[in-house]
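Quick one: the structure is below, and I'll ask about it shortly.
Of the protein chains in this complex, all but one are displayed in their positions.
Chain naming follows the written order as A, B and C, and within any one chain the residues start at number 1.
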Amino acid sequence: MKKLIIIALLVASVALTGFSQRKIVNLPDIPGFVTLKCDFHMHTVFSDGDVWPTVRIDEALRDGLDAIAITDHLEYTPKEDYIPIDFNAAWKIGEAYAKERNLILVHGTEITRKMPPGHFNALFITDASLIAKDSVWDSFEAAAKQGAFLQWNHPGWKSQQPDGIPRMYEVHQKLIKNGWLNGIEFFNDNEYYPLVFSFCKQYNLTLMGNSDVHDAISEVYAGEENSNRPMTLVFAKERSHDSLKEAMFTGRTMVYFRDMLAGKEEFAKPFFYRCISVGKPFYQNDKSIFFEVTNKSDIPFYLTNGVQNAPANITLSANSVTRVVLSKKVTVPLVYDVKNVLTGENEVLKIELR
Amino acid sequence: MKKLIIIALLVASVALTGFSQRKIVNLPDIPGFVTLKCDFHMHTVFSDGDVWPTVRIDEALRDGLDAIAITDHLEYTPKEDYIPIDFNAAWKIGEAYAKERNLILVHGTEITRKMPPGHFNALFITDASLIAKDSVWDSFEAAAKQGAFLQWNHPGWKSQQPDGIPRMYEVHQKLIKNGWLNGIEFFNDNEYYPLVFSFCKQYNLTLMGNSDVHDAISEVYAGEENSNRPMTLVFAKERSHDSLKEAMFTGRTMVYFRDMLAGKEEFAKPFFYRCISVGKPFYQNDKSIFFEVTNKSDIPFYLTNGVQNAPANITLSANSVTRVVLSKKVTVPLVYDVKNVLTGENEVLKIELR
Amino acid sequence: MKKLIIIALLVASVALTGFSQRKIVNLPDIPGFVTLKCDFHMHTVFSDGDVWPTVRIDEALRDGLDAIAITDHLEYTPKEDYIPIDFNAAWKIGEAYAKERNLILVHGTEITRKMPPGHFNALFITDASLIAKDSVWDSFEAAAKQGAFLQWNHPGWKSQQPDGIPRMYEVHQKLIKNGWLNGIEFFNDNEYYPLVFSFCKQYNLTLMGNSDVHDAISEVYAGEENSNRPMTLVFAKERSHDSLKEAMFTGRTMVYFRDMLAGKEEFAKPFFYRCISVGKPFYQNDKSIFFEVTNKSDIPFYLTNGVQNAPANITLSANSVTRVVLSKKVTVPLVYDVKNVLTGENEVLKIELR
Partner (left out) sequence: MKKLIIIALLVASVALTGFSQRKIVNLPDIPGFVTLKCDFHMHTVFSDGDVWPTVRIDEALRDGLDAIAITDHLEYTPKEDYIPIDFNAAWKIGEAYAKERNLILVHGTEITRKMPPGHFNALFITDASLIAKDSVWDSFEAAAKQGAFLQWNHPGWKSQQPDGIPRMYEVHQKLIKNGWLNGIEFFNDNEYYPLVFSFCKQYNLTLMGNSDVHDAISEVYAGEENSNRPMTLVFAKERSHDSLKEAMFTGRTMVYFRDMLAGKEEFAKPFFYRCISVGKPFYQNDKSIFFEVTNKSDIPFYLTNGVQNAPANITLSANSVTRVVLSKKVTVPLVYDVKNVLTGENEVLKIELR
């Protein structure tokens, strides 16, 4: 009997909760900036997606995001027999809905061409219909005229690059020269393109990570550990549409997917140190000192390449306190590589436990 | 290919993590005290449990506990054909093991009699073997002599009280008169006994909640939401064995199980307000203002009985931000009952969202 | 290393599987009939649902269904600013898609009025647009003209019956008299209406259970045990559209939701005995014989009210073999009530373990 009473309460919670809440995603701010969790690439029934625009907002809330862009294709609208083309439909449907839910909705669209140049999201636009042009260059120009942040999508997508390797064509160089290209996707859906990191460094472009979701999010990213969708973490001066935009144009992002994080060292390092704290030794014996490392974030960190006599590998699981038993022989700083925090195409973050 | 690389990292985490880490349980401290998560009732192969004592320590770490007591029965040792009786065995095996893992291990034992008086844990003892006596009163006296905290276990357990209702017999009154009874279990295993709250208030006893686990914890409390074991939350001056003891003798506890919390209002109120923060309105229209309530804790709160024109019920899900849409007609304070925070046998916590 | 290789295979499976497969739902056929798993009530963007019609077909396959009907509202089309009204759109989009996936798609629509008469699905129709009429009675007549199976939806829905109790109004009696009403929903979404069972028996109507889903199914029915959507189990002569229709008009159904099953005894009894098999004793001692009961189905069965000296309750978990220890004192048949198999408004199935 008692048992039933206790569990009945749980049931009440199931009945009352649901979509109206924003999950707390434990990712810290960095000094001077708030960390906005964002996804700037997704589709609805207004192009080749399978859900209504408000679903994208509800999903974003549940996933704890701060900002999204719905980016239906301009050139691919397979549902037009049933749904008249309206390139701004998702924006019009979502604008007030997002505002009432404290989600930043970014007006966006997707320019969708064969490679080269491939697919591009224009973000922070004012009217998608003006960007739909026969010539892709006219589309780019129209986007630029609206002050768009232009993002090159999945440059190594196998349907367009069968070997999975992103390539810069003349048109991309020209976009860069014009100052019209602002970011490139490093994560898209289940893929990632290491080379993009080098492109971003070389041309001073913003690193992006997005879901490009077409189905319901819950079909693609199941509820297990580290099953979050790809996100762009934007380091903004405050949680607002304009601060978000400023941060993206300035390149203050990292990208996050499953248990991987990637970003320039200037962001990755303070981010890591905000996740982690090292406690004072709680015990020692003749040979070893014992201390704890707390990881308050949702991201596990895999430390490798420990110094001599120190543990070679330490996994700092998400939302956990990890015990470290350290030989008293170790006198040098406890430096490690963080295997799952990429700071370049072939580099990982180096940190010290102190 | 990319896909495989990403997911392979996850695999590494599976391989490296496991038992050596303490989960962060999001339960706040209250002003002046740290909140220690504790379980003071469990068994091993040294009585009728099925696991070795170190398993209890590993499980406690994984569950994010700060302190446990292993309390094997004095009078029920069904494995004695294979394991010679040693009432202090679990303590001896666990003491150093716990210390090296930063877990507070409390020396304990269980006095195990028919009702009355029933079962009792003696905690903070020095030698369990001296408490094993023919007469239960001699056992109580021996425990008292060791300065034990005496806890009456599962007073409404159906094997001893078929109607599930706890009863104070003469022997309990006598224990109380002697100052030898210190706490009573409100939660035990899957049961709870509302009447215990009144006993604790009337006789100034400490409210306790424990697992009484015999199997592996993972067999009993599966990994789903709100599936944590019963815990006693102890409000201690610091995270140490002696502070823990002081707090328990002083009665500074709450108990926690699944999505239920119980404790005196003097603890429940500040605890609630440390879990919850109410944001400034982020939006308003003609009729309503919109604001968010953040619940940083692992416990959902079910608010009920809202004032006129306010939402009648609000579920503040665990680790979530809940949007509240409030009619501008509401001018009185936003008071609510918190349905799952008990402050007495028939009382729930009353709070205000401000 | 080995570890990584093993787990990498699993990853491949994740990558390759997905939507294109039909889960095997373990529900037996009954003598003379195949058991078709069906859901005859769901919505898409063509009324107030949030997904595209093909999503409903994909979801149905994944959930192991044999037949569905998409039943968008005739009188409630809140998306018409963006999607022109086409009452047959879901059917036109889904027909070939379902055929290529071996799913029986039933052409349907929902007549949507205030109570009385409330909401009704017309199933097995030929043209939904002809059923959209100003007068509800004209709609009924148009449906009847198309040979529709008319289902009264959620008759105790609290938005229309605040006390949750279904009521037969004059219009319902008139429908019955005309032979135009064929079934009533017993399960709808998370609700059920016990009284419907009596209505169905009294007026010889078909018992129905459906999801009435508006979101993605995966948002509503999570992947846990007994979290399946409500279903109508139809006992058809073969797996075909026409057999399905014949069986429904003839009333050969049961309804299934979570761990509840409901249907007339003539179906419930053979269904139960097809799920269960009782093994020969595998062991005995002086006092007891030991035997096993196998439940090959996905539905647990809760046996209660055992005869004297037999176990009072036996839970035959889904897809499990349950050991029964039977006292040798028991000489009468082992009859039980099956608590979760309803055979009437206030009746449960009675069975014998033999």
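Throughout what follows, a residue touches a chain if its C-beta (ideal position, glycine included) is under 8 Å from a C-beta of that chain, and two chains touch if they have at least 3 such contacts.
Just so we're clear, the structure is a prediction, and the values are computed from it rather than from any experiment.
When you scan C:Phe197, C:Tyr221, C:Phe257 or C:Tyr336 for touch with the missing chain, the hit is C:Phe257.
Annotation: of C:Arg22, C:Arg167 or C:Lys237, C:Arg22 touches the absent chain (contact as defined above).
Contact with the chain not shown here comes from a single listed residue; of B:Val45, B:Met208, B:Leu261 or B:Ala318, that residue is B:Val45. Only one of the listed residues, B:Met115, B:Leu130 or B:Ala216, touches the absent chain: B:Ala216. Residues 15, 19, 45-46, 50-52, 54-55, 79, 82-84, 86, 89, 93, 190, 215-216, 218-219, 222-223 are the ones on chain B that touch the missing chain. In the full complex, chain C touches the omitted chain through residues 1-3, 5-7, 9-10, 12-13, 16-17, 20-24, 99-102, 156, 164, 190-193, 226, 257-260, 282-283, 290, 292, 294, 296, 300, 302, 313, 315, 317, 319-323, 325, 339-340.
In this text, only the chains that are shown with their structure count from here on.
Chain B and chain C have Cα centroids separated by 41 Å.
In chain B, the residues that reach two or more other chains under the touch definition are 3, 7.
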